[in-house]
Every structure is written in C-alpha cells, then in structure tokens.
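What you see is the complex with one protein chain gone and the rest in place.
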Amino acid sequence: MAVLEQPRQVGLLRRPTSLTGFWSWVTTVDHKRIGILYFWTAFFFLLVGGIEALVMRLQLAHPDLELVTGDRFNELVTMHGTTMIFLAVMPLSSAFFNYMLPLLIGARDVAFPRLNALSYWLYLFGGILLNVSWLFGGAPNAGWFGYAPLTSSVYNLGRGIDFWIQGLQLLGVSSLISAINFIVTIFNMRAPGMSLMRMPVFVWNQLATSFLLLFSLPAVTVALIMLMFDRYFGANFFNAAKGGDAILWQHLFWVFGHPEVYIIILPAMGIVSEVLPTFSRKPLFGYSAVVFSTALIAFLAFGVWSHHMFTVGQGPVVNTVFALTTMTIAIPTGVKIFNWLATLWGGSIRFTTALLYSLGFLSMFTIGGLSGVMHSAAASNLQQHDTYFVVAHFHYVLIGGALFGLFAGIYYWFPKMFGRMLDERLGKWGFWVMLIGFNVTFFPFHFLGLLGMPRRIYTYPAELGLARWNLVSTIGAFILSVGILIFLVNVWKSLRYGEKAGPDPWDGRTLEWSIPSPPPVYNFRRIPYVHTRDPHWARKYPHLAQAEEPPPAATAADSEAEHGIHLPSPSYMPILLALAITVGAFGGVFRNVPLVALGVVGTIVSVYLWSVEGEGGIVVEPEGDA
Amino acid sequence: MNEREAARAHGAVRGHAEAHGAHEGAHVVPTSTYLKVGLVLAVITAVEFGIVYVPALKPVLIPLLLILSAAKFVLVAGFFMHLKFDRWVLAGFFAAGLILALGTYLGLGAIFAHRGG
Amino acid sequence: MAEHHGTGGHALQGPARGPGAAQALAVGHPQGAGHHAHSEVGVTGIDNRKLGMWLFLASECMFFGAFIVAYIAYQGKSLSGPTPEELLNIPLTSLSTFVLLMSSLAMVLAVQAAQQDRQADARKWLLATALLGLGFLSFQAYEYTHFIHAGLTLSVNLFGTTFYTLTGLHGLHVTIGVGWLLALFLRSLKVGLGRAQALSLELAGLYWHFVDVVWIVIFTLVYLMSVLG
Partner (left out) sequence: MVSGFRLRRRRGTGWGPGSLILAALALAGCGRAEQFPQTVFDPAGPVARIQLDLLMRTLYLVIGIFILVAGVLLYVVFRYRERPGAGDPEQIHGNTQLEMAWTIAPIVALAFIAVPTVRANFAVAEPPPESDPLVVRAVGHQWWFEFQYPDLGVITANELHIPVGRPVKLLLDSEDVIHSFWVPRLAGKTDMIPGYQNTMWIQADEPGTYYGQCAELCGASHAKMRFRVIAVSEEEFQAWVERMQTYTVDVSSSALAARGMELFREKGCFACHAIAGTEFQNRVGPDLTGVGSRTTIAAGTLANTRENLSRWLADPPAIKPGSKMPNLGLKPDEIEALVEFLHSLK
C-alpha cells in the first residue's frame, strides 16, 4: 500500500507517519488497531481478575482458613469485581465495538479516530492506576460498589479508596468518549443504503450499550465526585454526623450500576445474534422484535435501580414498585431468548466453537436471568440479598452470559482480526472444560446462599455446614482456569501456526466477511452499497436473500480507487492527553497539588495542541483489485 | 453555500444534505429574533425577581417559578441552541437525556422524601 | 428517520438502478473518508462534531441533575446554620443571571456573524460573550467570599456541602467555557473567524448555552425558591 499524500505539518510536534513498528501502535488512530489493543489489554486484566478470584476461592476452600487477612480479602473482593467489570468484560466488548463497528456498517473508521485512541489510553492508564494501588499501601477494599460510609476517611484511612475514585473517573471518561464516538459513528457513518433497520443486530446492541453508558455514567461520576469531596475536603454528603445520608450513594451508584449490568450483557447478546444466524444458515428470527426488545431493555434499565436496595428500608410501597418494574424486564429478555431459539429452529446447524459458546450463553444466561426473576420478588429477596445466591446469579449473567458471549465473538471474529483460524478441536475442548468448570464453581453458590452464606466474608466457621459446597466450588474454579489456559494455548498456537483464514471462513452474512482477513487499513476498497440485511449473504446467495429493493447497477464512478483513499493521520495527542489526565489523577490520589497542577496544565496544553493539529489525513492507494 | 460545495468536492456530503440543504445556515434566523428572545429572557428574569417578594403569590410560587424557568429554558434551547430549526434528531438526543434525568431524579427525590428522616 | 436518510442518500448518489443482486456489493461508492478538518456531514445531515456535542450535553443533563437532586434532597436537613435564607442574595444573583443570559445572546450573535462571514462582528460578540462570562464568575467569586466570611464552608453543614458543590461545578463549567471562548478568540486573530470557523464557534456556543440553561434551573431551584424557607 502506498501512501500518496501526507498531512501538512502543523504545531510543535512533527506528526507521526509510520504505519508499522512500536510508535505506529502508540500513535495509531486506526479503529482496528485500537480494537486489538483493547482486546489484549482486556484479556490481560481478565487474567489478573481471575487470579484474584482463585486466591479468594483458596481462602474459602475450607472453614476457618487464614491464608489472607480480612482486609486483604476485602481488597481482593473489591479489585476482582472492579477489574472484571471495568477492566475486563466491558473493554473486551469495546474491543469488538472498535474493531467490528466500521466493518459491519461499511465505514472506513469511527467518527472520531483520535478520540477513539484517547479512550483506549485512558482505559489503559485507569487500569494501571487502579492496580498500582497494591504497591502503595493497599488496594480499595469497600466492595465494587463502595458503599458509603465504609469508604469515608473516618472508616477507610488508606489510599485505596482514593485510587478507586480516580481510577474509576478515568475509566468513566474513557467510556463516555467511546459512547459518544460510537453513537455518532452509527448515526452518521453507515454505508449508503444501510438504514437503521438494516444494521446488523450487533450494531443495534452497541448503540443501546452506548446510550446506556451516555446516560448512566454521569450518575456514578457525580457519586464519585461527592465521595471525593467528602474524603478530601470534609464535605458531608454521606456523613451521618452532619445529617448526610449514606443511602444517597447507593441511589446514585445504582442509577449507574443497573444500566451497567446491561452495558455488560447487551454486547454479548449482539454477538450471539450474529453467530446463531451464521451457523444455522438462517437469518435472525424476528429481527424487528429483537431490535425493539434491545431498545426496551435499555430503556427499562433506568427504572429498576432500587431493586439493589430492597433491604435498605425503603418501605413496602417503593419495594413493590421496583419489584414490578424489574419483572417487566423479563419480557423483552424472554422475547430475545425465544427468537434465538427460533433462529436455530429449522436451520442447518454447524457446531463450531463459536456456536457452542453461543449455546452456552443461551442456556447459562437463561439460568442467570431466571434467578434474576427470583430476585425481583422483593419479600423473598430479603433472604437472598447479599448472599452467595446473588453471587451465583451475577456470575451466571457475567460469565455464563457476557463472557461466554464474548468468547463466541472471539472464536467468530478472531480469524477476521488476526487472519488466522483458531484450532476448533482445542476450542471445543476449551469450551467444555470451561462450561463444566463454570457450573461446578458457581452452581453450588445457589445452595450456599440459601444455606446462609453472606457475600464478602473472608472466612466461615465449620458449624454453618458450608464446607462441602465451598470445596466443590474451589475445585470448579481451577477447572475453569484450565479452560482459560486451553484458550490461551489455542491463541498462541493460532498466531504461530494457525491456518490462514480467507476473507469468509464461516460463510458469513455481514459486510466484514466481504473483505480480506485481516482487513487493509482502509477496510473497504470501495464502500459497498447495502440494499438488504445480511448484504454479504445476499450477494453470495441471491436466491436465498430477501431483496428489499432492486439493487443499483454498477457504475464506473469510483474516484477513491483512482485518487486514493483518505485516512486519518496517526497522532501523538491521544496518548499525551491521556497521560496528562492520568498525572492529574495520580496527583489527586496523593493529594499532591503540584502534580495535580501539572496534570491540569498538561491537559490544557494537550487539548490546545490537539485542536490545532486537526485531524490531518493521509491518502493511500488501495492494493490489488477489489 | 460555499462550505457545502467544498465538502462536496471532497465527496463528503451525502445526498441527504443536498436534498434538505446543508445544515449550516439552512434556516436563516434574523438578528431581530435573537434580540427579541434576549429581551424576553431579561423580562422573565425581572418578573421572577419581582414575584418572589409578593407575599400573596406564595401559595402558587413554586408552579409559577417552575413555569417561568421552563420558559427560559425552552427559549434558550430552542432559539439560541437552534433546536427549533435543526434536525429533530438533535432535539431527540437532548430530550432523551432531559427526560431520563427528570424521570430518574424525580423518582430518586420522591423515594428520598418518602424515606422521611 | 435516519433510515429515510440512508436511502435518500443513495437516491442522490446517482447510480442508475438495475437488476442483478449479485452486483450489490460491487457498486463503488465515493464515500469520503470523512476525516476532513471542516465538514463531516454524515448520514443524518449533521456534522459529526455537532452530533457528538449534543450527545455530550444530553449526558450532562444526568450529571447536573444528580447534584440538583442532592441539593433538594438535603434541603432543610442541615443540623446547623448558616441557612440558605440567611445567606442567599436574590437581587445580586438576579443580576448575575441577567449577565449570563446576555452572554448567551452575545454568543448567538457571534455565531450568526461568523456564519455570515462578518468576521469583525463575530470577533466582537465572541469577546463580549467571554467578558460577560467573566462577569458572572466575578459575581460568584464575590458571593463565595462573602459566604465564607459568614461561616458557610463546604464542611460546616449540608447546605454548604451541596451548595458549593452544585454551584462550584457549574462555575467550573463556566470557567472552561470562558477559556474555550478566549482560545477561539486568540486563534481567530491568526486564522480569522468566518464561515470556515463557524462550526467550531457553534460548538462552543452550544456548550455555552447549555451552561446557561443549567444556571436557569439552579437560579430558580436554589435561589428563588429559598424564599419559601
């Protein structure tokens, strides 16, 4: 690929130009590379969170063990939850959002390529900031939802909570920027002919997820600001001694926290909605109903937050209202599950690893969803709340649901992203080991919870009778780890020796399969015209496709092929801006005014340079013949 | 429209923009409209300032103030922020945020009031 | 809606229609890369940056809403003084509200002038907006100084906590806005402030007006309603 034209030189820094090598990754604004960065980083943090989980499972394997102290256990609980949610599962979704979105809608990149890079760097630095807390006198220890006033400076003297506040704020900014970027991309950058109702369902789920982020993140941002003011400046938001109410934190947190659950699960639902049709060789059953259900789930997500707070004494009226709104979420969710089953029905099902994970998702998520329905019954929820029953529920949703869905996505799109096939035999082994390990670990949690084991206890006495199922669960956790190890071996093998993937290894349906694997930097040599859902399938099998309108005839007009394709220039600014913000946040943790000032000044300077630099742009000549 | 032509030369403008006119300056709002809106805003503020000191209005002060400030809000958003003239999708986004915020925080406030204390 | 836009876009893109589904993907489409410094008008007919700014503002509704609801939820729950009734100065704040509203007017006139390529007017109104914004901030600085002397601090009671946080974060938004406007002004001395810069100015304007409408809400709920005790 030849670069035909470089941008004009503006500003202080020489604009980076290299398209290969280390600096090309640091300065990249290519959504595919950013997606890959998200992918590896998220996977790294998944392993970190997993190791934290294993330590906890070892501690709980037997009654009265003292492998770790109560404080250390609380740190592990907090960091495991925070890491898995904010640093592993969400960014793994983001990896696919970044990589796949432009490919799925026939675009060259996202709307704001540099902001996209900024999101990644803020995520990486936020993750690092959270995790270096271990080295600076202790990690955050008040649980992933950090209930006040356990987080206050009276009851929490260390720096852990300060790391937590600043780290989460960085991640919040990162996610907010991503959300805006993706919504604008989806609204503005679709290929011609791709109406909203022709978008792949994955894109719909991404749109819903982005809106959820957009509208729910501010609540936790505010809660964290309040907490910061309480801790740093002696404000009284959650200080009962001055009339403050700790429950305000819970409300604001869950106004964010409940949509967050759907932020985690919707991407997996989107992936499954792509994988099932491909491997049953049928279109998604009830596209409109699935899309509408997705939107409805996203909307309802804002009306149920208090069901996390049935035990705080809101009274039976409020509890009843939230019990009923919560139950309604089961309706669109049920619709989706039945539509997925109907997609398989009558199909010609190929049992690839991606499909297996999708089926795993379907069954395990159903269990998690159904125990969720049980939680909605407020009166009996008072028994389950804050027990291992709840822990079972959300691990069925987060692992059996989100993570299995994401693994389906990995097996499905890995060949597109890396140009090589994953080993299907190892993949299937990995799947079954993971499925078994997962159920052995987490199904007993249902029993443990109802037999009286509260969450977040670092030890339990033998007399409670909880030893047996805890031991089973610990064994399961190691089986699950073996499943993850098999996957890692598979990835390593594939990257080294894997069979080369052609453009369309799965006989796919959507646009990404119409271009090489991995796609060239400009994605599409010619931007396709989309006249139906599943456009690639329609092109391959016109007799099976539902032509919604007569497709246009080819024209010779293809100025880009002649004059080159315009792409955004790489830039130093995203990582510089992210660094400046992180320096400020780090200064915030240590209440170091000069460091904060340095961060603020750095941020202002970076923003200014950013805007002066402009988007730039290079023009490349596409390779070969499309 | 120069800008549109420039953009088209880059091949960036979609047909839609052409069909409906480019978004910038598509609807020319005369300066006098802005000045009138500014005047009305000033007058409403003066009225608000006045009525809070009228004891007789105390019972209806809350709805009255809410209506007046809502009017100011709508005027600024509609005219100064161009929502009245721009594509509905912008108003849609903003309304979504506004309605969600109103719904969520009214609910939250109601729960807090219900909680007493 | 956007569905309509999509197909509309196609209709004007102009390839003649013909049979043959197999050709569906082969049709070249001269979509621009969409990464130009100026217009990035997309499927919706709205520039990417403007769409993004509106999304950000929509998100900000949830942001300020949370602080406002905290203020209201804690109203009258302070365990000690000073109280809002003792401190809040409605006449003065009405004046500062007026100043902020007029800055919005100046802003919209600046954007209009830039769109019509009246560069000198645009610059004049832009500077006026920034100065009025500074005026508003001066009122706030005076108010804070006065309140602190009167014993209201962030930590003294719930009123202090919620009042300073809500108005302080609004003030921070105004400060950022003033900085943005001044940066645009300085830059305009080099690159002008005409049609080519109108979108940049409009984006700053949207932000500025939003900060204004937030103040309209704060002024009513915090200041005016304090007379009800």
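For reference, chains read A, B and C in written order, and residue numbers begin at 1 within each chain.
Just so we're on the same page, a contact is a pair of C-beta atoms (placed from the backbone, for glycine too) under 8 Å apart; a residue touches a chain by one contact, two chains touch by 3 or more.
Given the structure is predicted, the values throughout are model-derived calculations rather than measurements.
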Which of these touches the unseen chain: A:83, A:280, A:490 or A:510?
A:280
Among A:195, A:371, A:494 or A:514, residue touching the chain not depicted
A:371
If the hidden chain were put back, which of A:25, A:136 or A:447 would touch it?
A:447
Tell me which residue among A:166, A:339, A:441 or A:603 touches the hidden chain in the full complex.
A:339
Of the residues A:150, A:197 or A:579, I need the one that contacts the missing chain.
A:150
Name every residue on chain A in touch with the hidden partner chain.
69-71, 73-74, 77, 142-143, 147-150, 154-155, 240-241, 243-247, 280-283, 285-289, 311-313, 315-316, 319-320, 323-324, 327-328, 330-331, 334-335, 337-339, 341-342, 344-351, 359, 362-363, 366-367, 370-371, 373-374, 376-387, 446-447, 450-461, 463-466, 468-469, 541, 544-546
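What we mean here is this: only the chains that are shown with their structure count from here on.
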Computed distance of Cα centres, chain C from chain B, in Å:
11
In whole angstrom, what separates the CA-based centres of chain A and chain C?
30
Residues within chain A bordering two or more other chains
187, 192, 214-215, 219, 245, 248, 255, 559-560, 566
Do you know which chain B residues sit against two or more other chains?
10-11, 14, 89, 96-97, 100-101, 104, 108, 112, 117
Note which residues of chain B are touching chain A in the complex, please.
10-11, 14, 89, 96-97, 100-101, 103-104, 107-108, 111-112, 114-115, 117
Mind listing the chain A positions that touch chain C in their complex?
107-109, 111-113, 176, 179-181, 183-184, 187-198, 214-219, 221-223, 225-226, 229, 233-237, 242-245, 248, 252, 255, 514, 526-532, 535-536, 538-539, 542, 545, 547, 549-561, 565-568, 604, 608, 612, 614-617
Under the touch definition given earlier, write down the residues of chain C that touch chain B in their complex.
1-2, 5, 8-14, 30-32, 34, 36, 38-47, 50-51, 54-55, 57-62, 64-66, 68-69, 72-73, 77, 90-91, 94, 97-98, 101-102, 104-105, 107-109, 112, 115-116, 195-196, 198-199, 202, 205-206, 209-210, 212-213, 216-217, 219-220, 224-225, 227-228
